[in-house]
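Of the protein chains in this complex, one is absent; all others appear in place.
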Amino acid sequence: MKARVTVTLKAGILDPQGKAIEGALKSLGVAGVASVRQGKVFDIEVEGVDRAKAEQALTLAAEKLLANMVIENYRVELL
Amino acid sequence: MKARVTVTLKAGILDPQGKAIEGALKSLGVAGVASVRQGKVFDIEVEGVDRAKAEQALTLAAEKLLANMVIENYRVELL
Amino acid sequence: MKSAVVVFPGINRERDMARALKFVSGKEPAMVWHADSELPKGTDLVVLPGGFSYGDYLRCGAIAARAPIMEAVRTHAAKGGLVLAVCNGFQIACEAGLLPGVLMRNARLKFICKEVFLRIERSDTPFTRQYNAGAVIRVPVAHGEGNYVADADTIARIEDEGRVLFRYTAPDGKLDPAFNFNGATNAIAGILSEKRNVLGLMPHPENHVDPAVGPTDGRRLFESLVSTLEAA
Partner (left out) sequence: MIPNEPKITPALIADHGLTPDEYERFRGLIGRDPSFTELGIVSAMWNEHCSYKSSKVHLRELPTKAPWVIQGPGENAGVIDIGDGLACVFKMESHNHPSFIEPYQGATTGVGGILRDVFTMGARPVACLNALRFGDPKHPRARALVSGVVAGIGGYGNSFGVPTVGGSVGFHPRYNGNILVNAMAVGIAEKDKIFYAKATGVGRPVVYLGSKTGRDGIHGATMASAEFGDTSEEKRPTVQVGDPFSEKLLLEACLEIMRKGCVIAIQDMGAAGLTCSAVEMGAKGNLGVTLDLDRVPTREAAMTAYEMMLSESQERMLMVLKPEKEKEAEAIFQKWGLDFAVVGKTTDSSRFIVRFGGDVMADLPIKELGDEAPEYNRPFTEPKKLPILDAKSIASPVSIKRALEGLIASPDLCSKRWVWEQYDHLILNNTVQRPGGDAAVVRINEGPKALAMTTDVTPRYCEADPFEGGKQAVAEAWRNLTAVGARPLAVTDNLNFGNPERPEIMGQLVHCVRGISEACKALDFPVVSGNVSLYNETNGRAILPTPTIGGVGILDDLAKMATLAFKAEGETILLVGETKGWLGQSAFLATVLGREEGAPPPVDLAVEKRNGDFVRKLIAASSVTAVHDLSDGGLLVAIAEMALASRIGARLDSPSAGIPPHAFWFGEDQARYVLTAKTAEVPKITAEAAGDGIPVRVLGTTGGSQLTLPGEDPILVSSLHALFEGWLPTYMAGGAAE
């Protein structure tokens, strides 16, 4: 089973990378870019468990490791 | 308009990040994790252009900057 | 002084740290493997050294913070034991919840290795008693993610409680954005835990102790620890 965990910065947390990319896109002349925030995705192959268990396991993974709950939010999707 | 560009490694390209995270999840005892690959998301706020233009601009952004086309694929979504 | 340096896979400044501890205290520290669950008996000081634990491939320090040994480090800290967390160690301490906040990419997004100026905010701590408050020292940094960030409440709290121990300043000790090279909030370079027994800092005092190699401004931090523990 394929799953994706997406981790993004909480609103209000400064994102120097996003800012830098925003600046770079603007100077490349990419039209209409107002702001950029960068996050991460984890594409995870899950095996030997049912959907409910998988969702539970991935939520645990996100909270325990993949996201830093002080500054980040996460979202788990089973595909 | 909100958009998301997702950048992932091409198949077959080594992903040291994913590999290390996979190892960590396993040793944390997260059930069922078979493999992990890490990618990036860019949440972009686009202004003052229509959807077609925005899509075009973001594709340009992905190819020129956000993705390293030598080793990565990208996907543009308008939300 | 009985010190223990924790070795995580990918850590790489553990030798520098061990050498500095030996140089100043005369005693070899114990090197403790991340997969162990206990610290050597009688450990006074735990050091989380610099490096790239697990390649820093997720977030800096994130994977190391979940290593088995960290439970023992937490217990040591909870009992008031001293913890010195440098660079990657600082990142690990934040991820482990020993210190508040997080270290983000440097404002200019580049790894930077150079000497910086640090103002010592207070000398009434186990880590700085051999310095004068307000003194400016020169020590190297070597990191890509040292930009200290926390939410406004946390920043206000650690400032109010006087828990910011080091700040990046100009050579004369004045705050100056040009010298806050990584963009840290309030130019914060190092902070203390609530009980002031855990210090996290980005710069490397351990690289400035030996006159044969260069300046020695970092030496008094180790001398402070030695004298604190001797006094205890």
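As written, the chains take the letters A, B and C, and residue 1 is the first residue of each chain.
Going forward, a residue touches a chain if its C-beta (ideal position, glycine included) is under 8 Å from a C-beta of that chain, and two chains touch if they have at least 3 such contacts.
Given the structure is predicted, the values throughout are model-derived calculations rather than measurements.
Within the entire complex, contacts from the absent chain reach the displayed chains B, C.
Only one residue in the set C:Lys27, C:Lys110 or C:Lys174 touches the chain that does not appear here, and it is C:Lys110. Chain B residues in contact with the hidden partner, per the touch definition given at the top, are 10, 12-16, 19-20, 23, 68, 70-71. Residues of chain C in contact with the chain left out of this view: 9-10, 12-13, 15-16, 19-20, 51-52, 54-57, 110-114, 140, 142, 144, 204, 206-207, 210, 212-214.
In this section, only the chains that are shown with their structure count from here on.
Here the CA centre of chain A is 9 Å from the CA centre of chain B. Per-chain Cα centroids separate chain A from chain C by 29 Å. Counting partner chains per residue, chain B has residues 21, 24, 28, 38 touching two or more of them.
Annotation for chain C: residues touching 2 or more other chains are 58, 63, 66.
Listed in rising order, the residues of chain C touching chain B in the complex are 54-55, 57-58, 63, 66.
Across the interface of their complex, chain C is touched by residues 12-17, 20, 64-66, 68, 70-71 of chain A. In the complex of the two chains, the chain B residues touching chain C come out as 16-17, 20-21, 24, 28, 38.
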